[in-house]
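With one protein chain withheld, the remaining protein chains of the complex are depicted in position.
Moving on to subunit A:
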Amino acid sequence: MMDRALRDGYEVHRSALAHGYDVVLLPRQVMEVEHEPTGVKTAFSHGIPQQTTLAAVTYAQDVRMRRDMVMRAGYAVPTGATFSMGGSLKAAFRYAEEKLGFPVVMKPAVGDNTIDVISGINNVEELQRAVEFFYTPPTERPGYTRAAYALTELREPGITEDGRVVVPPGYRFLLEKQVAGEYLRFLVLDGEIINVLHCPDGPWRSSPEAIRDITAEVHPSLNQIAAGVTAAIPGISLAAIDLVVADHTKPAEAADAPVVEYSERPWLQVQHACDAALAQQLADRILAFGLDSPLTDLRSTVRVEFQIYGSVHPQDLLVALSEEFAEAEVSGRAELEDQAMGTITGEVTGDPAEIARIMEELLDTGIRGQRAMLVETRHAP
């Protein structure tokens, strides 16, 4: 099963190879896509088109600022406030008990949206357990992921009296009133709603069977709200917007559809869980938007030449590649070009999805223990 953090980049990568585009894959899922004959060229990071600006993702990753901007744009967010682990925990408990009332949702104030969100906190004991979870540094939490453009944590970690390393005292979290209703995930691309899912228990806790594609059923007023919310942060070209509504088929005002999540990453893993083909179709649309060009020439098998740079142990990587390609039924050859610089070249033929997967994993955590720093994949003439 592919890591959810890799899914977006991988799907766009797959789409690019499948539609005849050349790809340069760099660390941290930065991917350049080009089509030499037409001169079309663009780039993605975690599947996010380069039209999304650096400032925009920074704002989207800061819950306090993006809540403020969404509210200033005229949309509703659940009542909530941010607190720090070191300075205002008592105030947070008071706030949850006396002002918000249970159930509440707890989420990190800064970082990848929709990740580490604890919902359904119904009493003080459960809130205490959620706080305990948040004491663990993000890098140690199960399913840890962090976007490549996120702010670097440079604060000293906190240390408890018994020597446990915890988050810095200034680590902040948001406590938000949990809203009852239908949990909807809108995927917004360039102001257009390209998919809507109903996730009864939220994007990550709903079982794949329970997630339902309701794009055709959703009332246009909700689409309008989701598009407007996305535009609240200028510079976001692609977003996953989560609204909670009473009935997705009925018209709604902004006040009836509070925004519970706003992510600058599409998180196609949720669509993939519902329907693998749906995630692929959406990735195709994202690629086309990034290239500003319609996609043609879909191929189920491709023949590509590749160059791998920065292999730490190139001889071992050659072995790993041959095993991995064979297992994925990708045929071809690979050879060592420069031992000192760890460069490998080759040519393979096979399913673009498998080639994309292998290259993505090679630059992420590695294949069979072998990693590299850059892969250039060009369609063979």
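Basically, a residue touches a chain if its C-beta (ideal position, glycine included) is under 8 Å from a C-beta of that chain, and two chains touch if they have at least 3 such contacts; residues count from 1.
By definition in this document, contacts and distances are computed from a predicted model.
For the chain that is left out, the UniProt protein name among "acylphosphatase", "Spermidine/putrescine import ATP-binding protein PotA", "MaoC family dehydratase" or "Transport permease protein" is "acylphosphatase". When the whole complex is considered, the residue among A:Thr58, A:Ser119, A:Ser206 or A:Gln269 that touches the unshown chain is A:Thr58. Checked against the full complex, the candidates A:Gly86, A:Pro103, A:Gly120 or A:Gly235 give a single residue touching the omitted chain, namely A:Gly235. Where subunit A meets the missing chain, the touching residues are 26-30, 32, 42-46, 48, 50-59, 62, 64-65, 68-69, 72, 139, 147-149, 152, 154, 156, 231, 233-235, 264, 309-310, 312-313, 340-342, 371, 373-374.
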